[in-house]
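The block underneath contains the structure these notes are about, expressed in structure tokens.
The full complex has more chains than appear here; those shown keep their coordinates.
Which chain is which? They are A and B, in the order written, and residues in each are numbered from 1.
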Amino acid sequence: MVTQLDFDTDLTFTADEMMTIVASRELSDGDVVFVGIGIPSTAANLARRTHAPNVVLVYESGTIGTKPTRPPLSIGDGELAETADAVVSVSEIFSYWLQGGRIDIGFLGAAQLDRWGNLNTTVVGDYDHPTVRLPGAGGAPEIAFNARKTMIVLRQNPRAFVDRLDFISSVGHYEGHGSRRALGAAGSGPSIIITDIGVLRPDVTTHELVLVSLHPGRTIDEALNGTGWALRVSDELTTTEPPTASELAALRELSSS
Amino acid sequence: MPTITTLHDAVAEHVHDGDTVALEGFTHLIPVAAGHEIIRQRRRDLRLVRMTPDIVYDQMIGAGAATSLVFSWGGNPGVGSLHRFREAIEKGYPHPLSIEEHSHGGMAVRYSAGASGLPFGVLRGYTGTDLPRYTDSISTVQCPFTGESLAAVSALNPDVGIIHAQQADRDGNIGLWGIQGVQKEAVLASRRSIVTVEEVVDTFDSRVRVVLPSWVISAIAVVPRGAHPSYAHGYYERDNVYYREWDEISRDHDRFNEWLEQHVYDTEDFAQHLAMTPHVAGV
């Protein structure tokens, strides 16, 4: 579902490119990022090639400080091990590195997300008699719990942005209002949700997700219609800065390698 | 000291109906040949354990070898769903499959606890999720020093742990390198263990990083390309085409059953299956 958007320059970009570039911009030089495959991996590698050359990529397969030349197809690609500073066991990556508080930013995706940034990657429907059995939690519960903060990348539509999750696989801001902290979670939870329509961030006091930015050409109505609850819109709603020529060039070079 | 034997004999001796069996390998060195041999010998009522059930467990579940599955992520990496796994859970075909579901962190802690001779392990996680509601092997424990409540998970101690590695030496020590997953933990947590290897060597490759001494291994079998369609670092690459094609083969259970007959039941061993898989045959 690639949406072609013409903008006021001659730069044309897809929704995926917009999402990847927004995610990439969120990373600062030197950040230690726990990444999965797909947009997170591409975004982290894009950041490493543009504004954040010292971003550190950690994959749950146990590769620390990987510098892949092309976007990996699986979190366990051989190149991740070959270009890593260190390769450790999966046990160690979860204990000493993720739970040990060594990860600044964790990337997450999901099938469903609620207004508090909690995630479902387990089932659609009843757990014992599911309509759709999803792959399951994987490492997401621990990333959500233990990374200093998390970024969520998810296309915005009413099947995904739901009023109530069928299953809580990973905790975001839980029931809001600081309730996350009482669970004993180490990190501060989702700091940004990047969709194909715009950007949501948690309200500083209630922690409910708020639409803070629309991507070029997208509308508030699209965001509201794509959300299964009454989405709050920021008083200071902005337009996402479109991809620059150099961002697009770097991303496309990366994707074609 | 392990016996160096055929995969047929290793499975015949060490894997029994009703056993708890863990085949581990995290994206790399997945013991696919061993999974096929378990199907070929028509084992039943297995409790299958694996962090990331992927194609090989889709095949074992689709063949009806398992009645329960302990796991944390079940999918075809980079492709999508596991159709045999889903049909078993969603529709009870070929028969119902009960599940014991964890996160990766929880599974890793369970293997470590099992390898460490402890009945449980501790981690930060699970609180606030719905997993503890459905999974009995998740509980809580209080820190006796801080009073803090933490997640506790019961230890995993499979009857048989099965892994694939690059090399065995003549003494039966096992050497592997690259992404190492939870293979050491899976072997050390298990009562018995089978290791398939690419080859037996006089001296390990200098890239070897994890060594399992011979005396913790029950049986070794040499199975070149035994991790296909996953990869063996230094030997062959991941067969991404096969992962995509599996989606097609597994989507319909009649088509799957046909594949099963041709590639597993009607073959003598994994080499025959590989020879029938076009993009592999020439390698």
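We adopt the following convention: a residue touches a chain if its C-beta (ideal position, glycine included) is under 8 Å from a C-beta of that chain, and two chains touch if they have at least 3 such contacts.
Owing to the predicted nature of the structure, the values given are computational and were not obtained by experimental measurement.
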Counts per chain label over the entire file, given a single displayed copy of each: A x2, B x2
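Note that only the chains that are shown with their structure count from here on.
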CA centroid of chain A to CA centroid of chain B, Å: 29
Residues of chain A defined as touching chain B within the complex: 37, 60-63, 73-78, 80-81, 87-91, 94-95, 98-99, 118, 122, 127-128, 130-133, 135-142, 145-146, 167-171, 174, 180, 183-186
Chain A partner contacts - residues on chain B that touch it in the complex: 26-28, 51-52, 71-75, 77-78, 81-82, 85-86, 89-90, 101-106, 108-109, 111-112, 123-131, 134, 148-150, 178-182, 184-185, 209, 231, 233, 237-238, 240
